[in-house]
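Note that one protein chain is taken out, while the other chains of the complex remain in position.
Now for chain A:
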Amino acid sequence: METETKNNELLRGGQFLVKETKAEDVFTPEDFSEEQKMMRDSVKEFVDREIWPKKEEFEHKNYALTEEVMRKAGEMGLLGVAVPEEYGGLGMGFVTTMLVCDYISGATGSVATAFGAHTGIGTLPITLYGTEEQKKKYVPKLATGEWFGAYALTEPSAGSDANSGKTKAVLSEDGKYYKISGQKMWISNSGFCHTMIVFARIEDDKYITGFIVENDPENGISMGEEEKKLGIHSSSTRQVFFSDTKVPVENMLGERGEGFKIAMNALNVGRIKLAAASLDAQRRVIANAVQYANERIQFNVPISSFGAIKLKLAEMATSAYVGESASYRAGKNIEDRIALRVKAGNSHQEAELKGVEEYAIECSILKVAVSEDIQNCSDEGIQIYGGMGYSADTPMESAWRDARIARIYEGTNEINRMLAVGMLVKKAMKGHVDLLNPAQAVAAELMGIPSFETPDFSELLSEEKAMIAKLKKVFLMVAGSAVQKYGTELEEHQQTLMAAADILIEIYMAESAILRTEKNAERFGEDSQKEQIAMSQLYLYHAVDIITVKAKEAILSFAEGDEQRAMLMGLKRFTKYQNMPNIGELRRTIAHKVISENNYPF
């Protein structure tokens, strides 16, 4: 199912930075079709019935329970949402698959991880890269939950440096199969999977190769004990050992040496889905936190009446709102890009691959931003519960532990920060995104005399949008100078990359919220968006602060003398509000709504 596309001109990945996006062109959660809403409600009901009431059991390493829930999810059709109809799935659009992933993941990280590992990296590489025979053989079983999938890339000595794996695949003498030997670790779903996408090196190839391996203990596959983890306690995570495991040559996934590319592309999808998977977790944490704050009486009043608690609730709701805005904006961009490519004659497989790859920058941005949001949100959730929050008897403790992994898997947040900026620079070099001219324009502006005119900001969110435009200049100024200074050695300067990534992330997130709010204010009336306007303004205010700090850090580390002074002046100019928002008032507005609705109401 494709949601209606309004975009006249679809921005390419990363172009949000140099081209203005119109509010009417962004997709927002308020744009879900009736059918998508029904699916969302079904998933919510499923979680409320099958997962949430058993939340505590998931904390006691009940792997069988995870498997049972996954099987029921299969019966509900939730595992085949993204799978094309000819392979037993439902062939839904990208936004719908994100929606399902979002809402099924809210109750416990154990199910979120099992679901993500199975549908994303366990099944998707076969639908994207598999041969017709492979797809026919494996995908229908995976789409219905008859079989479960896992993805075996990481090794003891190959984590972030995924291509350095030592697992070998040796062609048999008769040329009929490969013999795989090696050790994989942190393999989600390993305890109950039927298939694994295994990456191994053939001879001394530069790049690894992917294989579809059936999990057969008789075929040289053995498993380590379940890992003892901080969180996601009922997600099965084991080491997997391969010893001369025979894999028929026809089970090679994609071409020889294409494994690294497959691994990375699967991760692009995994990243944006992980962002989605961290959204409902936030909604549930907020709902529980506000319910507790409304019931917990201290000094004769509910603690929700205190400013210190309102502050937290307002910030938590804001993060969730912003995360939703950005995730579905990017998700729809991907869906539209896929549709565009299908229209241009690409196979669905090719279109989906290229569609997601196009927005790899946004996928990384979202992964980092939303995984950090759920961490902060659950941390504040504990704080609102006070001592009770630290107890395993309340849902905050496990939410916090479960959230922690999201900053690590699907590429650590550090790797993703570097990727986001690195990919953008590469796109600029390839001419896909013109950063050079805008960066030069900013450089020229720095040398010029600033305008002393007072702009008219009477229109809703116009000052915020003008601020976003200026923040983009900050990025161009910092990243542009860094590229100029370091050239191809930029990737060696990780501290600068981290700072640049944070600037990029804050711009995308803040802009997404502003555009969503603007679009909704336009169609539903400004009055109905009072809190959403406040959340967009509050987030932007923080974004400006973060960007100021990060940009300064970067400038001080690579610029000196006059250049440094000019850039710091520019930074000041590009982060200056004409009318500073009243942050206390914004937070009170947001908190009031959350508290009176006793829920996350947006």
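Here is the rule we use: contacts are C-beta pairs under 8 Å (C-beta built on N, C-alpha and C of every residue); 3 or more make two chains touch, one makes a residue touch a chain; residues count from 1.
The rule is short, and it goes like this: contacts and distances are computed from a predicted model.
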### Query
The complex has one chain missing from view, so what does its UniProt entry call it, picking from "Imidazole glycerol phosphate synthase subunit HisF", "Oxidoreductase with iron-sulfur subunit", "Chemotaxis protein CheA" or "Electron transfer flavoprotein subunit beta"?
"Electron transfer flavoprotein subunit beta"
### Query
Thinking of the whole complex, not just what is shown, which of A:V81, A:A266 or A:A339 touches the missing chain?
A:V81
#### Entry: Sole contact to the chain not displayed, among A:L90, A:V198 or A:A293
A:L90
### Query
Which one, A:F46, A:Y87, A:Y539 or A:F558, makes contact with the chain that was left out?
A:F46
### Message
What does the interface between chain A and the hidden chain look like in terms of residue numbers?
### Response
1, 34-35, 37-39, 41-42, 45-46, 49, 75-78, 80-81, 90, 92, 100, 597, 601
